[in-house]
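For this depiction, one protein chain was excluded, whereas all remaining protein chains were kept in their positions.
Letters A and B name the chains as they come in the text, with residue numbers starting at 1 for each one.
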Amino acid sequence: MKQLITASGMLLLLALTGCVPVKAWERGDLARPEMAFEPDPMLAGYRRHVEFSKEAASGGPVLSGGGCGCN
Amino acid sequence: MKPTRMNKTTALQALTSAALAIPGLAAAEVQTEYLYAHYQEADLPASKGVGQSSERYEINSHRFRLTSPLGEATAALNLTLESMSGASPWYIMPDANGKLTQIMSGASISEERADVEATLAYPVGDVQVAVSLGYSKEDDYEAVNGGAEFEHTPEGQAYSFSGGIGYSYDRLEPTVGRSSLDVIRKADRDSLNVYGGVSFILGPQTVLQTSLGYALGDGYLSDPYKRAYIQSQTDHIPDNRPGERSSWTASARLRHYVAPLGAALHADYRYYDDEWEVTAHTLDIAWHQTFADTWRLTPSLRYYSQSQAYFYAPFYQNVRADGLASSDYRLSPYGALSLRLDLRKAIGAWELGGGIERYEASADYALESVKVENPGLVEYLALSFKLAYRF
Partner (left out) sequence: MSKAWVSGVLLCLLTAAAPAAAPMAVPAGVQVAPPVWAPQADGTPTGLRDLRGQVVLVDFWASWCAPCLQSLPQLEQWYQTLRARGFTVLAVNVDTDRAKALAFLKRKPVTFPVVYDPEGWWPEQYGVGGMPASYVVDGQGKLRAVHSGYNEKDLPRIRQEIEALLSERGNAQ
C-alpha cells in the first residue's frame, strides 16, 4: 500500500511538471550546475560511503567501489 | 565542396550537468577540491549499552580530488584518508525479563583507511566512456576495484542512456579477537555490480533519470567483529551470513528548476531488494537555493526504511538449523531520518563551504511495525568543510 502511495506520488509529480519538447537552445536552466544529478560528487560520495557502512541497502545508478571494514 | 554534418559531443557536453552521471566530463579546466568531514556517533545511553567502552565511532575524513582535461579526455584523481576510533556493537544479551542490552566491543578500535581512485573519461565516437581503478587499504582490510561507465545521447534527442559495470575484490584479516579460536584469520569476497538507465528531458526545467541496478556479492560476507548470543548455550557465536548475496535496485532521480525562485528541487527515490529478504526504500529530497549569484544554501531530507534479513535476530534461543546468525543492527528492521544543511559560496575561482548532517535510526521510523528494536541502532552528527579551486 505504502509503495503504491510512493509510486503515485512520483507519477503525480511527473505529470505536474508537464512535458514539452525542449529545443537545444532552451536548455540553459537544465545546464545549471545545481541541476546536475550530482552537483557535489565529493560530498555525495562521502555520504554514500557512510550510508553504505551503516545500512543494509546500497547501490543505484553508481558504481560501488571497494568495501571497508567499517563498524 | 559538399555540405557536411558533424555530430559530436553536442547535447552531452552542453548538458553534462543535467544528463550525466559520469563526473567531470564538461571540465575544460583543472579543478581541485578538498573536503574535510568529522563524523561522530552518539554514545549509547546507559540503559542500552554495556561494555568496557560504550564510546562509539568517531571518524575524521580528508578527501582530495583533482580533475584535469587531458586532450579529448578528462582525468580525475580521488584520494581519501580517514582515521577512525571508538567501540562498536559486539552482540546483544537479553536479561531474565527479555530486556536487551547491547554489549560493545571491548577495546576501542583505532585505525586508518587510505583510498585512491583514478578515473579517465573520454569520447568513443559519440559515446562518452569512463574507466576507473581504485585501491583501498586499512589495517585489516584491503580492496581493489575497477569499473567502466558510458553515456550516450542520440543526436538531436532529448534523452540519454547511461550504464556501468564495476568489480571489487576485498580481502580482510581481522586484527582484534585473534586469541579466540573461532574468529577467522583471513577471508575474501568478490563483488560485481551493473546498472543501466535512461534520462529524459521532460521540459525546459525538468529532467528525470530512471535506472535499474544489480549487484552480487560472493565470499565472506559476515562481520568478523560481531557475534550473536545463543540463549540455550548462554554463550555467543561468530556472526555467520550466507556466502552469496544478490540485490536489485530501481531508482528515479528528478531535477526540477523553479525559475521564479532561482532554486533547483531534487527528488531521488530508490527501491532495494535482496536475496537476504531485505527490502528498503530511500527517499531523498533537496532544495538547492541560489542567492546573490554566488551563494547556495541546500537543505535536504533523507528518509530510509529497511526490513530485516531473514536470518537476523537480536539474539537466538538455539542455533539455527542452517547455522546462520547475525545480530548486526544493519540487518535489523528500522527506519532512519537524516536532516542536512549545506552552504556554498563562490569567490572568483574559489569555492568555500560547510555543512551539517544529523542522522537518527529508530524502529519507530520503519515503514513496517517493528516488534523488537535493535539496541545498537546508530545516531550521528557529521560536520563538513569544503574548499575548491578552479584554475
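Please note the rule applied: a contact is a pair of C-beta atoms (placed from the backbone, for glycine too) under 8 Å apart; a residue touches a chain by one contact, two chains touch by 3 or more.
The shown structure was predicted, so the numbers you read here are calculated from the model rather than taken from an experiment.
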Just list which of the chains on display the missing one touches. A, B
With respect to the chain omitted from the figure, which of B:155, B:190, B:277 or B:368 is a touching residue? B:155
List the residues of subunit B that touch the chain left out of this view. 1-11, 13-14, 16-17, 26, 28, 71-72, 123, 155-159, 200-203
Take the complete complex as the reference. Which residues in subunit A touch the chain that isn't displayed? 4, 8, 11-12, 14-15, 18-28, 31-32
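FYI, only the chains that are shown with their structure count from here on.
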Subunit A to subunit B, mean C-alpha position gap in Å, rounds to 12
Complex interface listing, subunit A residues touching subunit B: 2-3, 6, 10, 13-14, 17-22, 24, 26-27, 29-43, 45-47, 50-51, 54-71
Provide the residue numbers of subunit B that touch subunit A in the complex, in ascending order. 10-11, 14-21, 23-24, 33, 35, 37, 39, 57, 61, 63, 65, 78, 84, 88-89, 105, 109, 111, 113, 115, 117, 132, 134-136, 138, 140-141, 143-145, 147, 149, 156, 158, 162, 164-166, 168-170, 172, 189, 191, 193, 195, 197, 199, 201-209, 211, 213, 215, 223, 225, 247, 249, 251-257, 259, 263-264, 267, 269-272, 274, 276, 278, 280-283, 288, 290, 296, 304, 306, 309, 330-331, 336, 342, 355, 357, 359, 361, 367, 378, 380, 382, 384, 386
